[in-house]
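Complex shown without one protein chain; remaining protein chains in place.
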Amino acid sequence: MSTRARIAGLALVTAGVATILVTHWMMAFWVPSEAAQGVVQRIFYVHVPAAWTTFLAVGIVALASAVHLWLEDERADAAAVAAAEGALIFGAIMLITGPLWGRIAWGTYWTWEPRLTLTLLLWFTYLGYFLIRGSVADPRRGKRFAAVVAIVGSLNIPLIHVSVEMFRSLHPGPVVIKPEGPTLHADMLATLLTSLAGFTLLFLGLFTFRYAVERLRRRPLPAAAGEAGEALI
Amino acid sequence: MTLVGRGLVCSYGPTRALDGVDIVAGGGEIVAVVGPNGAGKTTLLRALSGERRPDRGDVLLDGSPVSGADPGWRGRVGLVSHRTGLYRKLTVAENLTFFAALHRISDARHAVARSLETVGVATLAKTRVEALSRGQAQRVALARSLLHDPGILFLDEPFTGLDPAAAAALESTLRARRAAGGVIILVTHELRRCLGLADRVVVLQRGHKVYDGETGSADAADLLRFFTATSSDAS
Amino acid sequence: MTLVGRGLVCSYGPTRALDGVDIVAGGGEIVAVVGPNGAGKTTLLRALSGERRPDRGDVLLDGSPVSGADPGWRGRVGLVSHRTGLYRKLTVAENLTFFAALHRISDARHAVARSLETVGVATLAKTRVEALSRGQAQRVALARSLLHDPGILFLDEPFTGLDPAAAAALESTLRARRAAGGVIILVTHELRRCLGLADRVVVLQRGHKVYDGETGSADAADLLRFFTATSSDAS
Amino acid sequence: MSELRRAWLITRKDLRLEFRTGGRLLSMIAFVVLAGFLFAFALDHNLVPGRDVAAALIWLVILFASTAGAGRIFDAEEEEGAFRHLLLTPVSRPAVFLGKTMANLIVIWLVTALTFISLTAFLDVRDQGSLTAHAAVLLPGTIGLAATGTFFGRMSRHSSLGDTLLPVLTFPLLVPVIYLGATSTARVLLERPWTEISGSVRLLWAFAVGSVFIGAALFRHLTDE
Partner (left out) sequence: MSELRRAWLITRKDLRLEFRTGGRLLSMIAFVVLAGFLFAFALDHNLVPGRDVAAALIWLVILFASTAGAGRIFDAEEEEGAFRHLLLTPVSRPAVFLGKTMANLIVIWLVTALTFISLTAFLDVRDQGSLTAHAAVLLPGTIGLAATGTFFGRMSRHSSLGDTLLPVLTFPLLVPVIYLGATSTARVLLERPWTEISGSVRLLWAFAVGSVFIGAALFRHLTDE
């Protein structure tokens, strides 16, 4: 199991990294610059895929958490933990690229506008996910509690998505995912989708690795004699 | 009917309150659980009643596992705990009627009146719980635990605050329920009373079971010595 | 030192919980107060300690009236009541240190350590009260009542939740305080224990004193019969 | 069906406790009336018409009622440890959640009604917007807030860290509700056509239904150890 997981993880990570390298080439030499913002706009190809990968990760955490609550399956909890780490990592990428872009596009790193605030809170929620697991006295209760947090926290995603329309917002609205279909130059769309593929592959690779490690960590240790005897009763 | 706890382990954070306890209680049997303060008696009742799922081990009724998540199981259990578990701002009758309705008792009014009769506080039905004395409140708590005629009773120091008459009445109620085939697990510190009342006694110490035997057997006196000798510290 | 309650009357609204009770407790004497549930024992302690001013009657210490409004009096009184009276979110040591400071105890740390030692919970000093078992909390409540070495002790069912070892330790503590000349008023339902421990026993019933005599005298056995016979209803 | 009846029993019991204690309701009443006073006196009515702050104020008070309620709704349950006995009866967890949410909701409604009266009295917000339209906005909003309040109120009782996380978890849920609610109420006050409001109301209903269902489904994880 664990060798297979290692091979699968390695393959996925390699594919992801390769695709991301291709994206970088596309970003640097291939895709046309956006008219208004110029070169700066190219951070778009990192920012948006990072955001979507975060969403994917959060979705997996919520799903796995729901399964864990329902079936009390350790595997589901391990999957949730693995995905939650991904959510934190890709969320961090999004939260770093966003302000960098904002510094140039808006003249400020940060403003308390709805999408940014909600995104930050989303990230904190999944930080809290880990804190709560560790801090509740009974570890099993901690897991279930964290699962509840994960599910409630994931409700944030649709809100983040519609927040741009709901509130007066600085942040640009959807250019790809909207009812009328994408309003984006075809080359830009291609670059974006390539980048998205790379991020997703990378995430799935890391996820597979982390999942295998979690499973290993939870395997009951070859116990001392007393422990083993007790377990048999 | 037999209630079995098998290899029960319960921790509060780093504290292991129960560390692999096995306990068996048959129908028509009163099992007394004794032990020094902090031994894990209350925790044992919490695990058996399903209020707290044990970290390890399981609870079986007639061989099939039970859990607090199962309403069927909860309907068969009666519990008296350290606190009265009543709503202070409601009257005695309001409290009991509320719990009777949640227990789906069809003739709630009658059941409430009868159980208040049993514990001798019938005249207090319209009094708010906050205006009761400690012993009166304890009687109401007992009435609540008997309301739905539960087959399995968990009693955590039920004699607390009861005057001798009420204590005697409780003893005879328990004897009657034993005769009717109920399972009764009784935690108490009054060794004399428990030796007179219970069929079997289990001694806990620091989360371990250190004694388990018939009260009638010759060991009972030893047990008393044993228990009082080793329980000098609560921590 | 003699504590006297004279013609004490206390009502809760229409309920007369105490209806003209006289009680005398000398220094070096343990007076037990017994009686059925709702007889007014707790109310009597509240009146004597000054927590509740009686509607009529007064409390005298060595002939001069005392009142809960007088800090000097409050400093001499120790109290154990039905509830532990501890802050659940504070640790055991924080609780006791707080009360020690309010009692103007100069070497608070030492006093706290010593009183925890006495009740056998020294190792729990850093535990929050919410994480204690019932008996452990009761021990801490006892420790708090002894902290400032009070000359007058009011104990309302202090044996609640104590294991036999702790109960024995409490008995010997009380004996030692009696020897030192303290006034001790003890409410309990354990007749055997109170007959063994107390010098005098007072029986309350529906707010009236119905018996008052030495425990050594021949009446004690009668008393037991008398008490159990008449207390069939708590209301 | 009979679980609904049991939920209603819990509601009735909670309301009875609420009215006998009085504390929460009365402090809310005091707060509402004082808030009306405050804005009536503090704002310069030549510059700021009362109507412009009325919507925000209404929702602020509703928020207050559900925030203050969130923590307190389980206080009476814990006073003498009654909740564990309630949980030990065969009543289902969704029924407990619904019962408590309903009690919470009724208190919020009372407070909201009072707010309207207080605003009418102090801010001269009179005859503005039809009552039906106001109710149509307030109904889903208060349902959603009551359910969230019950859920997180229990959560904060359950774990010490949960408490610290509470604001972080509730914000993303509450901010949009409050925003949608306040803007819709403002439009109702201005007597704008219903089509300008219906979109928000639909979102509020989605939130209300979602939080009631998710709360009911997940509640047992906050009650069974």
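Here are some notes:
All chains are identified by letter, namely A, B, C and D, in their written order; residue positions are counted from 1 within each chain.
Basically, a contact is a pair of C-beta atoms (placed from the backbone, for glycine too) under 8 Å apart; a residue touches a chain by one contact, two chains touch by 3 or more.
All figures in this text were calculated on a predicted structure; none of them were measured in a lab.
Of D:A68, D:L139 or D:A217, it is D:A68 that touches the chain left out of the display. When the missing chain is restored to the complex, the residue among C:N37, C:S81, C:Q136 or C:T215 that touches it is C:S81. Taking the complete complex into account, residues 21-24, 26-27, 29-31, 33-35, 37-39, 41-44, 47-48, 52-53, 55-56, 59-60, 63-64, 67-68, 70-71, 75, 156, 160, 163-164, 166-167, 170-171, 174-175, 178-179, 182-183, 186 of chain D touch the chain not shown. Touching the omitted chain from chain C are residues 49, 51-53, 68-69, 71-72, 74-75, 77, 79, 81-90, 94, 98-99, 101-104, 129, 144.
One rule holds in what follows: only the chains that are shown with their structure count from here on.
The distance from the centre of chain A to the centre of chain D, each centre being the mean of the chain's C-alpha atoms, comes to 33 Å. Per-chain Cα centroids separate chain A from chain C by 62 Å. Residue numbers of chain D whose C-beta contacts span two or more other chains: 225. Annotation for chain C: no residues touch 2 or more other chains.
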